[in-house]
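A quick write-up on the structure given underneath.
With one protein chain withheld, the remaining protein chains of the complex are depicted in position.
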Amino acid sequence: MPLHKLEALTAGNFYQAIRIRRALLSSIKDTGDNCGRSLSDSVLPMYHYDYSQVQGRCAENVIGYMPIPVGIAGPLRIDGTSYLVPLATTEGALIASTSRGAKALNAGQGIHTELLDDAMTRAPVLHFPSLQHAAATTKFLASTQGRQILKTAFDSTSAYARLLDVTPKVVGSAVYLRFRATTGDAMGMNMVGKGVSHALATLPRYSTLCPSLAHMQLSSLSSNTCTDKKPAATNWINGRGKSICAEATVPAKAVETVLKASVDALVALNTSKNLVGSALAGMGAGGYNAQAANIVAALSIATGQDAAQVVTSSNCLTHMEKTPDADLKISVTMPSLEVGTIGGGTSLSSQSSMLKLLGCRDADAAYGANASRLGRVIAGAVLAGELSLMSALVSQDLIGSHMQLNRK
Amino acid sequence: MPLHKLEALTAGNFYQAIRIRRALLSSIKDTGDNCGRSLSDSVLPMYHYDYSQVQGRCAENVIGYMPIPVGIAGPLRIDGTSYLVPLATTEGALIASTSRGAKALNAGQGIHTELLDDAMTRAPVLHFPSLQHAAATTKFLASTQGRQILKTAFDSTSAYARLLDVTPKVVGSAVYLRFRATTGDAMGMNMVGKGVSHALATLPRYSTLCPSLAHMQLSSLSSNTCTDKKPAATNWINGRGKSICAEATVPAKAVETVLKASVDALVALNTSKNLVGSALAGMGAGGYNAQAANIVAALSIATGQDAAQVVTSSNCLTHMEKTPDADLKISVTMPSLEVGTIGGGTSLSSQSSMLKLLGCRDADAAYGANASRLGRVIAGAVLAGELSLMSALVSQDLIGSHMQLNRK
Amino acid sequence: MPLHKLEALTAGNFYQAIRIRRALLSSIKDTGDNCGRSLSDSVLPMYHYDYSQVQGRCAENVIGYMPIPVGIAGPLRIDGTSYLVPLATTEGALIASTSRGAKALNAGQGIHTELLDDAMTRAPVLHFPSLQHAAATTKFLASTQGRQILKTAFDSTSAYARLLDVTPKVVGSAVYLRFRATTGDAMGMNMVGKGVSHALATLPRYSTLCPSLAHMQLSSLSSNTCTDKKPAATNWINGRGKSICAEATVPAKAVETVLKASVDALVALNTSKNLVGSALAGMGAGGYNAQAANIVAALSIATGQDAAQVVTSSNCLTHMEKTPDADLKISVTMPSLEVGTIGGGTSLSSQSSMLKLLGCRDADAAYGANASRLGRVIAGAVLAGELSLMSALVSQDLIGSHMQLNRK
Partner (left out) sequence: MPLHKLEALTAGNFYQAIRIRRALLSSIKDTGDNCGRSLSDSVLPMYHYDYSQVQGRCAENVIGYMPIPVGIAGPLRIDGTSYLVPLATTEGALIASTSRGAKALNAGQGIHTELLDDAMTRAPVLHFPSLQHAAATTKFLASTQGRQILKTAFDSTSAYARLLDVTPKVVGSAVYLRFRATTGDAMGMNMVGKGVSHALATLPRYSTLCPSLAHMQLSSLSSNTCTDKKPAATNWINGRGKSICAEATVPAKAVETVLKASVDALVALNTSKNLVGSALAGMGAGGYNAQAANIVAALSIATGQDAAQVVTSSNCLTHMEKTPDADLKISVTMPSLEVGTIGGGTSLSSQSSMLKLLGCRDADAAYGANASRLGRVIAGAVLAGELSLMSALVSQDLIGSHMQLNRK
């Protein structure tokens, strides 16, 4: 019996299944130096957890769970609402620093956010016998009729996924098609994948309209032009998930008293570090910020997002300028926040509890409003993190605060 | 009393501190729509956890912890040793898929890895009155004497950090200096930051040797040319942390029976997706792979790494070719694995237990050998993940397996 | 009298004006070491040239002209027509090498090309008092009414320029708008700039429909998101000018006899060099080729294109695969060919003569057909260049041929 089917054997007694699995794994005989076979008496937590939520959905061959400390940054005022921002992290000083940024932001009018675009993507690659076939197909798919065929098929696969458009790229005899769709409160990757799969499957029946379709071969449902979990410029430029911008004005007095910095110094450092420094580092995607990934990762883990999507979700450009009143105007531009409030890790009760804390599990919310709210909170929290870290750098206490809180 | 100091008030009774904090946060009066103030009765776990490990080191203002399911992929044979690979994830099918890849890899000679470079970086930015001053300083620092001064000062700050070299970039009157250092088993960011800070602080005393040093102004200890947690080409090209390559040959028979794929189809898809598809997506850094970030994220969370560093650590180029014997040769090239086995989140007992499982907490290991081993395991696990997902795409069962295991 | 107005003084005697200008420039008194003041007796050609074509249009303060040798590569069969391809270059072996590639391509069915997109761009940046204003404006401009207003104003400025769409990016209080338009046979930068300028100038009058427009400030007509003459991913991903793909199948026999190479070796090297090698070099834009820029530069200079646009026009991905018949299928994907056959340097008679040679000055051609033909010829010539250089590398005679033809 395969190890990952132990739960069936123990009739739903998950603890027993895990104990047996740990024991069996510890005793495996294998070639070579079997290092670290100490699972039986591992201190990794395994009790006090409801594995029925995980079984068959979120993980396989489970041996326990990894606890990540969660702290609260804030309250942080975003679009008129005060949020307690949960951060799951082991990086000392991150929560305290974000809270400091929140305090300075609250001293003004708080943060204003705008949702500028919202579309999940999936891009299959098709192969044809020749460039002519490839080009003829893309022209057909770009026609009114072709677009309608794709949309009807795609939309039929879900009550939530709605196809927006399809952008083709022809490379010799191959066609890369980037589908963009709204997906409500779901992050939507699987939903879109299902729609794409079905839409492509229906195409061959239209080969009388476009003979090249008879020669179409689906090479892969994902071609990396999507792009999922890789540092692609296409996400930075054309967006993926939520495209959100957050802006705030911080009174000069708060910059001085709360952040121990000055507006001029912050603006100058933003240019030296987040613009020029990033440019020098060769930044094909959106790394024009100080630490967006820190906040995105901590909030993602706290709310059940896919942690690997931090790669794309952390795309961010931080901008600062001095207002005519000598205050600090700061914004973060985040075009590719891949977030959801249903499905995947968000269905686990612990993760869900943090979404509830943020008001992102409102059953009465409009289509997609919960996920958009989560996106706005992430952007707002990133703004707080940027403000605080940049201030720490300006006042040169970065090492000090890390040394104190993060003894290494 | 500030909320984050409650632990002092409760005299080390962490549970009491958290209960009080939850209650107080739930009652905060604030302007606007105070959404989700339900911390008092939140189901977020808080008991059965030793907060003394966290307090003052890994998180502030703590309200509990987030449990992430951990499953075992493997065993996976790497450099002659069989590893049980712990993955902390909520993405259904990921663990099972990686195990499938491991099975196919074990069917051959297993994975061979090479550590090709090892250096953590930190890059401050300095300002001078003019380009002349900036250039004169970089020339001095590049001289034998200048390099010795920097190294002596840097190395004096730690028993582990050892400066390798410093690469300057001059932009007008500013100088960006990228320090590279070995840091033993620590990921090393703070260690290097401390060394850089001290090395720069000693420079002004050498202004008789290089008069421009008298005019040096440290603008920021980090200038983004480091580059930490951003998709910078500099890490992809010049490396950061461990640079590791892992290679294996998978017998054609295992490709067919275990992976339900063919060598030819895999090689063709690797070109279409991981090379051409990524090229089309605008890939300034290392996104030439199928899902490296998934494995890097899951292993990072399971072993106490900084989850935000997935951005850089997941840089990976996956290569496949058909051998003269018609088998599959596959490799992953990962030049910027930022990993450590001491410090930060690795000091927590749960996280540490998974490092022990991997044999990465060996007190008798040579300088840096534990962290290098962790890097090799990550590269090996990424290889398994690549092999399995690419095979799933070739056999078009991606949506199916996700639908089954990850009901969304 | 300023030096650049000498032509007015000499009443149209251009030679006299140039002689005087050379003399005056040679005698300028200035601080410092006046190096190289030898214009009076310079061997730079000045006679036998019709400066009336240049005056007030293509260059100022003229002292003569630089002759660039022009040779013919080909004939090269593209879409059923045989072209003599003029290359203006000083790089020995380039013309001969391209001719060799043409010979091999002609041995098959010749080259097939497809024009997949055609749009010149210009992207101004606007500033507003706040993110709210910026977002409100972009929403208005994206509405049916807003789009119609922009198009009506834009299209009124030219009989040729036709607005296709406008893509906004919001960064805090700023809006970057990327206008895309067809421009007939003109490369179209100035035409589009004029249209954008007028369209923006009309916007304030619609502030009753969108109050934020009253606060709009045009910061710059070009914001670098266009992007002109810089290695931007946006051009590579979203196109600029003509997007053209060219494909051909070369019989295995021609590969061996004409190119002294093998299909297998070429396919393998294309992966090692044009895909993996370029990936390793950090290629955010389209440098996935062997020498596209060489052919683009030589054809651009020969046909009066803007030589600085080689930066973007040379974006190219070269793809090779072995067909089921064991022949070589090769393609080049060039999404950003910025070319025109009227205006700018193409109006000069020498440059125009080479456009005529290519059949690209046909007065009866359809809207844009001359410029599209030029684009197809460039893509075809690039294909020939790729094929030949890759073959030379495979057979290791690169250095030899350069040493022989390019004695340095």
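Chains: A, B and C, in written order; residue numbering restarts at 1 for each.
What we mean here is this: contacts are C-beta pairs under 8 Å (C-beta built on N, C-alpha and C of every residue); 3 or more make two chains touch, one makes a residue touch a chain.
Predicted model only: the values in this text are computed from it and were never measured.
Student: Where the complex has a chain not shown, which of B:Lys329, B:Lys356 or B:Arg376 is the residue touching it?
Tutor: B:Lys329
Student: Which of A:Gly282, A:Gly304, A:Gly344 or A:Gly359 touches the chain that is not shown?
Tutor: With A:Gly282, A:Gly304, A:Gly344 or A:Gly359 as choices, the missing chain is touched by A:Gly282.
Student: With respect to the chain omitted from the figure, which of B:Leu24, B:Leu131 or B:Ala265 is a touching residue?
Tutor: Touches the omitted chain: B:Leu131.
Student: For the chain that's not shown, point to the residue among C:Thr182, C:Gln351 or C:Ser388 touching it.
Tutor: Answering carefully, the residue with contact to the hidden chain is C:Gln351.
Student: Have a look at C:Ile63, C:Ala142 or C:Ala252 and name the one touching the chain we're not showing.
Tutor: The single option touching the absent chain is C:Ile63.
Student: Which chain B residues touch the hidden chain?
Tutor: Counting over the whole complex, chain B touches the hidden chain at residues 112-114, 116, 130-132, 134-135, 138, 168-173, 233-234, 236-238, 245-247, 282, 284, 317, 319, 321, 329-331, 333, 335.
Student: By the contact definition given up top, give the residues of chain A that touch the hidden chain.
Tutor: 233, 236-237, 271, 275-276, 278-286, 288, 317, 319
To be clear about the criterion, only the chains that are shown with their structure count from here on.
Student: If every chain is reduced to the average of its C-alpha atoms, which one ends up farthest from chain C?
Tutor: Relative to chain C, the chain with the farthest C-alpha centre is B.
Student: Suppose you list every residue number at the chain B-chain C interface; are over half of them used by both chains (same) or under half (different)?
Tutor: Same residues, largely: of all residue numbers at this interface, over half are found in both copies.
Student: Roughly how far is chain A from chain B, going centre to centre by Cα mean, in whole Å?
Tutor: Chain centres of chain A and chain B, defined by C-alpha means, are spaced 17 Å apart.
Student: Based only on mean CA positions, could you tell me how far chain A sits from chain C in angstrom?
Tutor: Between these chains, centre-to-centre, one finds 37 Å.
Student: Need the CA-centroid distance for the pair chain B / chain C, whole Å please.
Tutor: Spacing between the chain centres: roughly 41 Å.
Student: Mind pulling the residue numbers of chain C that touch at least two other chains?
Tutor: Those would be 233, 236-237, 282, 284, 317, 319.
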